[in-house]
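Got a structure here, written out as structure tokens. Questions coming.
With one protein chain withheld, the remaining protein chains of the complex are depicted in position.
Now for chain A:
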Amino acid sequence: MIATRTKLTLSLTVVAVVLGFMISVQYKQQASARVTPVPMARDTDEQRMVTQLDALKQANAQAQKELADITSKLSVYEKQSAGSDGSLKQLQQVLQDERILAGLTAVTGPGVSVTLMDGVAKGGDVSQYLTHDWDIRSVINELFTAGAEAVSINGYRVVATSGVFCTGPVVRVNDHRIGAPFVIQAIGDPQTLKSALTQQGGVLDALRQRGVNVSDPQIQQVIKMPPFTAGPTAGGDTSGDGEG
């Protein structure tokens, strides 16, 4: 009698321990699921999307790099094939010029650089101290008119199809969002470009009069400019960014 009773108690105890363990584990699980069901789901969703975005950005950057690589190879082949034929050489030169104008190739050369910054508001209309999209446009137009072969804003190449638009606090160039300060670089004859910008009553003078913080155009012997990129790329990897 005692033996069976002991056995009963012992086995019941063993089973009770296991049962209690299982119940508490399950309870804990359920409780945690009750407390944070939605944030957890959203979190994982967000993380998934962030990972996806990163992967896409990386793939994009990779593709851009490949494109630049192929383009440079192509230009090498063209140089080789030009050979001795004079007319062909001339055609190649025209093609090269058009390419540069279209922003298909990275270019290097002498030019000028000017920086536009929002001025410090001293009363009155605040918006007149800000650098607007049309200010950038007028500077770019002035540079192209003066014979600039290639122009970039903060490292983003400006071509015939480029747009410079205001989107709230930033400016969109080729669908890249960029903010002040705007470093505008132009490749061309440095003296001509500089004088075009600095002429009396010119664009920069007009901007300065309004209170916008405009630097003096700097002549730079070597400016490197990346090819035109249409969409947002990862972390400005293709941008020459600033003082090239």
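Following the convention adopted for this analysis, contacts are C-beta pairs under 8 Å (C-beta built on N, C-alpha and C of every residue); 3 or more make two chains touch, one makes a residue touch a chain; residues count from 1.
We take it that contacts and distances are computed from a predicted model.
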| item | value |
| --- | --- |
| Undisplayed chain, where the name is taken from the UniProt record, one of "L-arabinose ABC transporter ATP-binding protein AraG", "Nitrous oxidase accessory protein", "Small basic protein" or "Branched-chain amino acid transport system permease protein" | "Small basic protein" |
| Among A:28, A:65, A:79 or A:177, the residue in touch with the chain that has been omitted | A:28 |
| Chain A residues that touch the omitted chain in the full complex | 4-5, 7-30, 33 |
